[in-house]
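As you look at this complex, bear in mind that one protein chain is not there, while each of the others sits in place.
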């Protein structure tokens, strides 16, 4: 296999800490050749830090250069996922785009359609798919150990985790709050257990009382004056085959745990808790709780980047693909619409 | 105050274990004068056991007797709540009726209207209202310690608690399964935190996969062949003021705990867990978890019976009254309708 | 089925607390008609307490009486198991004999042979066979969940449990100490997992250092001067098919737990701990610990007495039968021989 | 004291991680002058890493060089312990040999005899002797706190610890499996509590069912096709003075803990658990559990290397000497013989 | 020994629940012949309940009757300990008096002197002396295991334990609050570890802020209006030999535990915690925590009553005698004086 050339757009910490190290760890498959950031100095500094040859402040320059990339890793803000991904696809690049897919359903659908037309890979970086726990959960599903899965509680809850930095409370840039930033992770995991169907009924409520009131923060101090997004979102999704998801996401919620990211999966044969992974089922005619204390931790970004590259190489993988991204974004849009009434 | 005369209709264990002992413990307020059961021998045996003078197999006989009761305690099966309550009200008795109020919204509304017209007390025995934990929760709400309550998770979950006795799986007699038998308890508690409003949006799903498949039971063995009701119910209720409830009820669910009856209440100032009672809030600018290890246990049936008698005596109480019962029953009906589509 | 007539020989606490209540709880199958004790007054008192019609001080009288028993429950001291059982069989009674079967291998073999010749049931009261945990363990074995079981650690260990009453330290009456009184229980359970084979190699050591030195007792104070038996026994049993048992029994041992009765079973597919019941195996390619927190407790004496009566009625049961008793006693004898060298 | 010159034979991780750092930490007593490995390049690289002057691929060359070593540290595979130790002794070197001593009893006896004849130190690296816990256990023994020690349970159990690297499953190179690789450690500790006597009776069983079947590994993946050794070994050792050892060792066993290395020591006055160190005894007429939560951790390889060097300097030490090594190897051989029958 | 005749003065729960049952359990040593209470009906009822022949409302009547008692058990209120004890001694009775000895130092000294002159036993019912834990503590002291004991922290702390019944908050009847009612128990235990010396320096503070403010009670509701005693007392006692006690007692204190009755004893060789009994010392050159999980619970009132009767019979015992009571009361007086300044 030829070694693919990858370029990064966006010079923030997700590029620095996650994507570049993962790509650098796979030298037989990919080479990072450029970093592109609105702030060229930032691009240059980051490139030097990681031994990347080129730095740009405009992707177009990159596409026209000799060392045109094969792959774009889109690490920009949410509202730039669409334009930079479209541009990359138009320049015949595979795109590995950060989550959420886009700002709304239409954008995500367009992106998926263009990728299909261009026969390029477009995928989204939902790296929680790669934990040992979720892999085991999927294996149990596929082996039939859960029976029919009919209800899932999906939570991504922070007690006081409104970030005091970045644009997390800016609706124009982010497109929303706890749901679009955090909830999408567990929504993706839950949909992965239910054939990634589109629900036919959704009712949802969103809130911003804590965000707008201010208070003690555990991820720095946020400014309640400029808080524009939801701090909490609670939704019920019902699917045509009568399965259902109860989704809860929060930046701020008066609850016990500082962070609670989990799935409870209820099937006809067994139920499962994702973290710590536990199965509740029958065995030899008795009820058993199955614990798995020896699961090994893995580098989930490395596994997700590998999955993306496998897809680029035509191999099957469990990456979140463009079609799934479009479904996810459509659900997010419907949840927000339901909450606004 | 004169001592009121009470009669029991229905000779099952709820009469024997809960209502009669509670009434007997309040001799200054009430006297149990009769027990009425379809099976007269059963009525007689129970009456002798508790030192009750009269036993009947037909309430009409009782209403026409000399010792006509002032109060009827309706301990019959769900499908008899309506006829025996209507009959009792028509005979100018106060009625203390077991939960759920009735089989459907229309019945409960009729019952409330008749009670109003007759100027008699009609109340429902939701005794979980009387725990120390719920009293404290209500006090926190009333003192403003929770701020605005906007979301409640209400659970009444059994892992394998389909009763192997009685009519719990018979839809004609019970009107439903986990929701109407168990879920109504925590729905009542949750509504009590939200001014007992009527939600304007409801989406719900119900299931019967475990009940119909059979398996290990922890409350005796049930017959999957005759299992007609839902073993699980998950619903989202959204209210006009944007508050919401996520309700989960199960007879059987592949989950950890044998029994999980709880409320998680999320308010703008504080959150609360009902059992064990805990508050999550800020204090002196820091996040605190407030535990209450010295709450004393109380006899909740005795307290609820006292509340009913207080109402009969014209005093204020926290009993579930006829209007609340009608709201509750209407919600239950809508949940079932939503689940059936 | 006709109701069988049972008589008890031996008037100690095991008759009073275990056998008589169990028999009385099964009135459709058995009637206790007599109690026989060397001390006739004791027999009479016990009979009156339990509503038993006849009391004797000599079994012969009983066999010759009108109400000759069908069943003898032999609750005498160890050294009387043999004579009273032989006598009962000779009088054509089924015999339910307390453990251990006898004082030595020859006695137990004789007893088994006579029972066979007389076509009567002879069984031993190893009631630990009837716990929910052991039933589940056997079910796992039979379902093949353990694979081939190849090694078992069987422990019945007391820290300081030399009884300060009875004849437990008298070798002439008891035939031995910790092994014959306690170890036989877990040896029986372990053999039940290995087709109750006879081992072809045994090495064992027994000790009496604590028993003869004296010290703090947790079951009353014992007299070190008259301590004649082993306080500890450690043995390795190797079977022709290469499976093995490591057996440990103690009346007194300087160890943590006051009482430790357990089996660790090692199979090729899974391992099991008996108490609390846990399975260690693979599931979906990962290692799992399976816990069973919802096992229900049962009345093990009642279940064992039922099993005995089932056997008398010609039904299959999991009672310890005469042949198994003979194997067990032969092993005990070999362990003592190995320890004496 | 002159500084002794040491050379390492064998360039694997035990040399790299354990022996060389320990020797380098004792510059006043010893200097590492050479590393010898079949693969000279490996020897050179390792030498450079640790600042060792010479590298060889043949020990003979080393013995004939100017800088002839005084000490040989034999870090080779089990089947090379004998030839390289004999060679080193013949060249008048002290030898610090990795465990196990040899492949069989005859080799170990020869090695001990030659060392004696040559008046050179031969010792084996059983570094678990140097833990604070074992030191305290020995001190309790020597102070008489345990009374007479009569039974020891010695365990070195791994749940799924068949190494996926090296030669651990190759019988020709290793001489065996769990016993010779792991069990020898705790056997050495147990023998150290019993005057390092030779048992007069041994019965043992070994197994390979998991190793040959394959499955989930926690130390990499092993190849069941080439698995030639025992994955489990259970033995009972009885000594002429009637003390006994129950030894259990496993590479793979369906049990709870990933790794369980422990001794339970039963004495007439007290019992002891090695990890965490606890004494079970009487005090002031009552039973007490004595815990030692403030034991300090030490560098056990450094302490064992120091003990070896002390021996070379004619000082007493608690190193495993050549005679003990021969006893240990003879016991290992007898265990394997018993298991084969 | 002749059987002594005992009479009870005071008909409250301490007579009913503690003293009479203990005396009745010792029929070979003592017979309860009379109960005397200000309220004769109460005396009669109590006598009938316990099968006691005589009931009086005036002790003089009793002393002049035929069945004159040998022993008086003084169960009256604190302010009646003195007059009834003096009266009993004057009538040549042994006296077993409830704690505290008296209302002040002078009373207790007088009582001791009269007992000495009359050659009668006067003892106080400090039954905490009889716990297994304190017996073991004393044994350790006597065996020299603690070395020289130099400091003791003695606590009898209740979080919110101001009794809502009785006279506990009435200074005229009780003589004080937390110190004289609760603190005396642990002060007695601590003094028993220090040869019951008289301290030469005392400094103390007492408080009543919670008692006078009112609040949630865990032993019923108290009336802050009539709260006259200390709710907390903290004192430091220094003895001529330089040992010291830090004493803390409370009816109400904002602390974690509902009830905390304990001693921490610091000696030169070892320290001890009373509950759960633990020793902190050195063993084999290492620091050890010695736990005693197998201490058996005993009936401490029965043991204390037995000790009193032994004293009456001229046998040695560990009862709190008249001289010790006088020392204790003198210390209590000095503490109150120091707190008042």
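To keep things simple, chains are lettered A, B, C, D and E as they appear, and every chain counts its residues starting from 1.
Everything below uses one rule, namely that a contact is a pair of C-beta atoms (placed from the backbone, for glycine too) under 8 Å apart; a residue touches a chain by one contact, two chains touch by 3 or more.
Small disclaimer: the values here were computed from a predicted structure and weren't measured.
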| item | value |
| --- | --- |
| Identified contact with the non-displayed chain, of B:86, B:219, B:257 or B:287 | B:287 |
| Identified contact with the non-displayed chain, of A:90, A:143, A:241 or A:258 | A:258 |
| Given E:37, E:76 or E:244, the one touching the chain that is not displayed | E:244 |
| Residues of chain B in contact with the chain not shown | 136, 139-140, 143, 145, 279, 283-295 |
| Hidden partner chain, residues of chain E it touches | 147-148, 150-151, 159-160, 201-205, 207, 209-210, 213, 215-216, 218, 232, 234-236, 238, 242-244, 246, 248, 253-256, 264, 266-271, 273, 278, 280-282, 285-287, 289 |
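Everything below uses one rule, namely that only the chains that are shown with their structure count from here on.
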| item | value |
| --- | --- |
| Interface residue identity across copies chain A, chain B - same or different by half | same |
| Whole-Å separation of chain centres (CA-atom averages), chain D against chain E | 61 |
| Cα-centroid distance, chain B relative to chain C, in whole angstrom | 51 |
| Interface hub residues of chain C, defined as touching at least two other chains | 159-160, 218, 285-287, 289, 294 |
